[in-house]
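Removed from the display is one protein chain of the complex; every other protein chain stays in position.
Chain nomenclature is as follows: A, B, C and D, assigned in order of appearance, with residue numbering initiated at 1 for each chain independently.
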Amino acid sequence: MNNYFIKRTGRAVLTLWVTVTLTFGLIRAIPGGPLEMLRARLVRQGVDPTRIDAIIQSRQEESQPIYVEYYEYMSSLLSGNLGESFYFREPVSSIITDALPWTVFVMVTATIILFAIAIVWGAIIAYKEGSTFDTVSSGLSILMSSVPFYVLGILFVVVLSYRFGIFPARYRTSPGVTASLSIQFVGNALYHAALPIASIVITQVGLQTLAMRGNSIQVLGEDFVRVARLRGLSDRRIAVRYVGRNAILPMYTGFLTLIGFNLGGSVILEEIFTYTGIGYYMFEALINRDYALMMGIFLVITTALVLSVYIADLTYGLVDPRVKSGDSSEAY
Amino acid sequence: MSMDQTTEEQVYRTDDPIVKIRDAAVTYDEGESYVLDHVSLDLDRGEILGVVGESGSGKSMLASSLLDAVPSPGRLTGEITYRPEGEEPVDVLELEKEELRSLRWEEISMVFQGAMNSFNPTMDLRTHFEETLQAHDADIKEGIGRAEELLEDLYLEPDRVLDSYPHELSGGMQQRALIALSLVLEPDVLVMDEPTAALDLLMQRSILMLLSNLQEKYNLTMVFITHDLPLVAALADRMAIMYAFRLVEFGETRDIVENAAHPYTRALLNSTPNLDAPLSEMKPIEGQSPAPINMPSGCAYHPRCPLATEECRTDVPDYHDVGPEHGSACYHWQESYDEVPLVYADSLGDTAGGESR
Amino acid sequence: MKHTESETGTEEEFSFGAAQSEVEVSTADRLRDIYREFIYKPGLVAWEDNRTRIGASILAVYVFIGTVGTWFYRAPTTNQSERSLQPFQTWEAPLGTTSSGEDVLAMAIHATPEMLIMILSGGIFATVLAVLIGTVAGYKGGTTDRVLTTFSDVAMSIPGLPLIMVLAVVISPERATVIGILITINYWAGLARSIRSQVLTIREHSYVEASRTMGVSTPRIIFKDVIPNIMPYVLVNFANAARYVVFASVGLYYLGILPTSVANWGIQLNNAYSRAGALSGGGTMYQLVVPMIAIMFLALGLILLAQGMDRVFNPRVRTRLAGESESETEDDEDAAAPTEVMT
Amino acid sequence: MSSDSLISLEDVEVHFTNESLLDFGDTKTVRAVDGVSLDVEENDVVSLVGESGCGKTTLGKTAIGLQRPTGGSVKYRGEDIWAIRDGDADTDTEWEDIRTSLQIIHQDPGASLNPNRRIISILSEPLRQVNPELSRGEKRSRIYSLLERVGMNPPGDFAERYPHQLSGGEKQRVALCRALLMNPDVILADEAISALDVSLRVEMMDLMLDLQDEFDTSYIFISHDLSNARYFSAHGGGKIGVMYLGELVEVGPAEDMINDPQHPYTNVLRWATPDLALRETGDPPMRKIDVPDPVNPPSGCRFHTRCPKATEACRQETPSDYQHGEQTVACFREDENHEYWDSPELTD
Partner (left out) sequence: TGGNGAGDGTHISYTNQVPTKIQYNPSNPTSYSQISHYLLFDRFANFNFARGEFQPYLIQDWQFNGDTYELSLRDGVTWEDGDDVTAGDVATQLRIAMLSGGAIAGFTDSIDVADEQTVVLNLTGDVNPQIVEYNVLGQRFMTQKESEFGEYVEMFEENPDQAQSEIQEFAYKDVIANGPFTIADRGNQQILLEKRDEHPDSDNINFDEVAFRYLDGNTAVHNSIGANELDSVYSVFAPPNVVDNFPDHIQMETIPGKTGYSLIPQHDHEHAGDRAVRQAIAHVLDRETIVKNVGDTLKQVPPIPVGIASDDQERWIGEISDSFDDYGVDAQQTDEAAQILREAGYSQDGGTWIDSNGNTVELPVTVPSGWSDWVTATQTIVDQLNDFGFEAQVDSRNFSALNGTTWPNGDFVLSAGGWLPGGGRAAYPYFSLHHMMLEHYRNFTYNYGPANPNRGGSNGDVTVPSRTGSGTMTVNPSDRLSELSETADEELVQEVINEQAWVTNVDLPMIPVMEKQEQTFLATDEWNVPEQGAEISQVRWANSWLIRQGELQYDG
């Protein structure tokens, strides 16, 4: 279509490739390959030692020189094949297909909610700059940001799940609830996602609110807002079209990249809530040295990150008329 | 000093003022110091008034006062009366929020210093026009028609400009578009606060020229604020000179230029390069203008004034009648003629009113 | 160079008008200058702002605990007190003990120095690398820029937490410094990118051009003209990186991914969770709460400092508070540095 | 063009090719400076005037070696500075010497001083470059005496301040001091007074002119205000150049340019320069207000789209330089025999 588009796409692809290669190398460097982990697991299962040796022996043949593995991995990647999970004995792609929607659901919902809150709250604080409300809100924002999301997650589990039993402590849905588009299913899924989402929202909303506050205060000081007031525009319109729009714009890329970032954070979050999304499997894969699965999930998260930055770059021109796509609108 | 307020007698009234300003004062610190120090002035119907002063002398405060739009947390006191033709006078500072909203832009509108930032960068210009019309319950179609005509009067292509975003226009074009926006509701009074400061001279002059055409066409009353005295000289009917938040001299433009009766005005005139005059020494004004927090006592200009006497140091001078409609807040206005000679005096005679090549 | 050719001429040229009496600058003066410039005034400004004041106090408490505190308070060992003591029962172990009789307070206190080292190393690593790459890329432009930008692009695209986890397993870091660096292994990238774009603007400033015109060397321009300008931003991000180090390290310890050779609140969390059954209502919540509070206050201190810090480096605010006069009032303070928000 | 001019520009072109500044897709070339020749002598003052965006700054920076021209040559004392820069020149002149000899003062007094450094530190920088052997005390005393010289008393007080503690005029003086401490041959004053209050401009210009004699420098003075340019050039005994869309349309001694402008565009500038004579402003002596797009400059004489005197010939053909007394003018009206006189006037 045009120069910038092609260049930017090229760079995204290059980035992906380098990342894939790098992670491929890194993951191979993990001490204790899958076989050692398998041995450990068999020992724990009480399989008799001679059989363990036999099993390990028979699996040994599976490993190949690293460049062959790399070549094969890359070529099968290109054909859409992510390989098979060593631990789960299942195609990686099927594990990811099963897990990814849930993670995306939690993280995207959380990020959208937190931005929605941050934008409204931040704007209101900005309007009341200097008031007690401002002081209290800013203080609260800072306070909330000083809690790591997993700490809040643990607290939620302890208090809301274990102590009071208000929310479920684990799972994507209750046992026995099958996936369908029924209200029961959706409601159940939301119910189970409530705590993970809440722990992300609450711990991350503070800084975004402060950012929005800062942006809004800056915009409020702009001449065009003053002129708009003089022109007799309604306060509502000024708040939305003038202050809101211009203050939100700088947060747009932050929004997309935070989604990508949070996908990476799902490793801890899902572990705490036993939420079998990609983060959960990432952890399992790491523990079990399941290279293929690890790579697959790594790749998915990386792609999400690259993609979100890519989309941010390409679409920034659409949301901000000052920047035509292709101008210096890099997300970072 | 803030105690002595100008009395009614000292105001040079005009017959049919469209806006009467009495004792307008702006303070940012509960009256500790004033950034507009009790200014009284009449704005004649249909005239162009030029307000000239150094940076920070309170010009913008005066301009904002006319619309009761002093940036918060500033406090405006005094009396500002708007007298529409054939209707009851309106006390601007007493208006309800809604009334003020309709007074602004419909009756008195304003072009700001720095047009570059007067448009919402994320909205095209048509929307700016439409929302303004809408906010004042005007007919949008008719209004846009008027806007197109105005833009054309300002040498702009209406369609292109209306469909552009602010950043797609050059500074001069934005400035003209802003002028069109300020006139779209057909106000009676247009206040312009250094509308051209950021532009190059050619554009400034072009806009000035267009403004005088518009003023005739729409029968506008205009207040034109600038720090560039020669710029307004050709445009304004009357001029008001501000120094340190006060009005120090006012009068008809020709009177001011030829017979300035305040040492500050004269020094200002002297420091201005002048093309038509033979090359001679121009004289800068020594020293700096005061800040609101440490204003000199008495006449604020006395630390820089060659004529300053003890009196100047202690008492704020009243306005002295210098000529018809011409006042000067100086005890020594008469001496100033000789003590501060106008360096271009010689050139005035033969070129005044003459045609340029 | 010119001065060597026309030494005397230059001398003459400069000996104009009112001869200046000898201007003596003693070393003491310079030291006092430095003190005023880099300690007294920033301190004054910092103190003026509630956020920095509280933030700095909190951090000071941590530093105190991490240095002096570890000297005065006993190190944790097993069976130093009765097992599973609840908090506030005895002076011997004010915050209770674990099920193997370790003093919980001692554990929390003795985890502090390592955490501070981790923060420092991570923060310094991330910011120094980001500043280096960001400024060089931004200032140099061209191929250098393209290479460095691609490099940071890639670094940024690798998902941070998973990468750190993999690396943690690969190298099993045992030293706090290494862990700090590991955690910020790609944190710098985003920072480098935003520094780069700021440098792109700064390098167009006319004072930079003036320096170039004078033939000032590039490194000197970068250090004198460019970096001081991004300093507030960098420091804010140092604090943010530090907070990230706290969060990530504790998280990784909690998950049991980092070796337990370094004392850490995350290990306490992990113990409380997996051994003491704090989550299951074994009456051992205090073992969970103590490290949580330690983490949260440290993070709070860092955020407060970050939020308030940009003022310290703004010379405008600095001189105003230091009681020097200002002749101009019209310019506003520089807009606060944009806050890069990443957990 | 004499080769012993301090600086001589020959047929200089500066074209900016930008891929994404205006629109993505095909690249656009801004012809910021197009075929300009100009000499700056020792102790000379050359003022450049013209509308915003006409290329004054670009030309100025090219002249002092801050901008590499895409065509033509820039010579310093007869030697091509870019050849020296690239090490291609066969000469003793060092790039460092040239670099220190050509200095700049910027328009915005605020932006041209590093807000994080004290005045003393800002002013020490040039001495560091030129006289690195000076002791701290010596540097300080030189700076103090120069500060006194430009009227900043007491220097000790000013030296310890930060830029934001100075007024606009004072900042600009510091910028001037900084340039002077390099002991330069040429100072480019790019709109150096435009941002100052009217009352301060004259003072600043006078100061610069005073120092011109003391320091033996030449100035390239950029302004959009013809009267300032005249004041400066006339007092410095130099010339004024009028630029339009990257081209130099008229150059000549200051007084001649004011009193007897030849090019219609010079006339326009003259019209635009306000004075106190209270003439009726009248309509501008041009057909359009807005400047054409520098990416697609008009054919022929670039001014033809706005020129009140343009004819069909101006659209077709580019005028060459004509000599009118001491002025050099690029307009057909100087050539009495040109077909210009016969072609139909442009009206749109």
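Here is the rule we go by: a residue touches a chain if its C-beta (ideal position, glycine included) is under 8 Å from a C-beta of that chain, and two chains touch if they have at least 3 such contacts.
This one's a predicted model, so the numbers in the text were calculated from it and none came from an experiment.
J.: Which of the chains on display does the removed chain touch in the whole complex?
T.: A, C
J.: With respect to the chain omitted from the figure, which of A:38, A:126, A:225 or A:285 is a touching residue?
T.: That would be A:38, which touches the missing chain.
J.: Decide which residue listed in C:67, C:172 or C:201 touches the omitted chain of the complex.
T.: Considering the complete complex, C:172 is the one touching the chain left out.
J.: Using the definition of touch stated at the top, determine which of A:9, A:76 or A:174 touches the missing chain.
T.: Candidates A:9, A:76 or A:174; residue touching the omitted chain: A:174.
J.: Kindly state which of the options A:55, A:108 or A:160 is in contact with the chain not pictured.
T.: A:55
J.: Which of these, A:47, A:77, A:124 or A:194, touches the one chain of the complex that we don't see?
T.: Once the missing chain is taken into account, the touching residue is A:47.
J.: Against the chain that's been left off, what residues of chain C make contact? List them.
T.: So the residues of chain C touching the missing chain come out as 77-79, 83-84, 99-102, 169, 172, 256-261, 270-271, 273-277, 279-284.
J.: Could you please point out the chain A residues that touch the chain left off the display?
T.: Against the missing chain, chain A presents residues 30-33, 36-43, 45-55, 57-59, 61, 86-90, 161-162, 165, 169-176, 178, 274, 276, 289.
Everything that follows uses one rule, which is that only the chains that are shown with their structure count from here on.
J.: Would you identify the chain whose Cα-based centre sits farthest away from the centre of chain C?
T.: B
J.: Determine which of the two chain pairs, A-B or A-C, is joined by the larger number of C-beta pairs in contact.
T.: Of A-B and A-C, it is A-C that has more C-beta pairs in contact.
J.: Please tell me the distance, in whole Å, between the geometric centres of chain A and chain C computed from their C-alpha atoms.
T.: About 25 Å, centre to centre.
J.: Rounded to the nearest whole Å, what is the centre-to-centre distance of chain A and chain D, using the mean of the C-alpha atoms as each centre?
T.: Going by mean C-alpha positions, chain A sits 54 Å from chain D.
J.: In whole angstrom, how far does the Cα centroid of chain B sit from the Cα centroid of chain C?
T.: For chain B versus chain C, the centre distance works out to 51 Å.
J.: What parts of chain B, by residue number, touch at least two of the other chains?
T.: In chain B, 55 touch at least two other chains.
J.: Of all residues in chain D, which are in touch with two or more distinct other chains?
T.: 167
J.: Would you mind writing out the residues of chain C in touch with chain A in their complex?
T.: Residues in contact with chain A: 51, 150, 153-154, 156-163, 165-167, 169-170, 172, 190, 193-194, 197, 200, 243, 246-247, 250-251, 254-255, 257, 269, 273, 278-281, 285, 288, 292, 295-297, 299-300, 302-304, 307, 332, 335-336, 338-339, 341-343.
J.: In the complex of these two chains, what residues of chain B are touching chain A?
T.: By the definition above, chain B touches chain A via 67, 69, 71, 101-102, 104-106, 109-110, 112, 114, 117-124, 131-132, 135-136, 165, 167, 181.
J.: Under the stated contact criterion, what part of chain A meets chain B in this complex?
T.: These residues of chain A touch chain B: 222-224, 226-234, 237, 241-242, 245-246, 249, 320-322.
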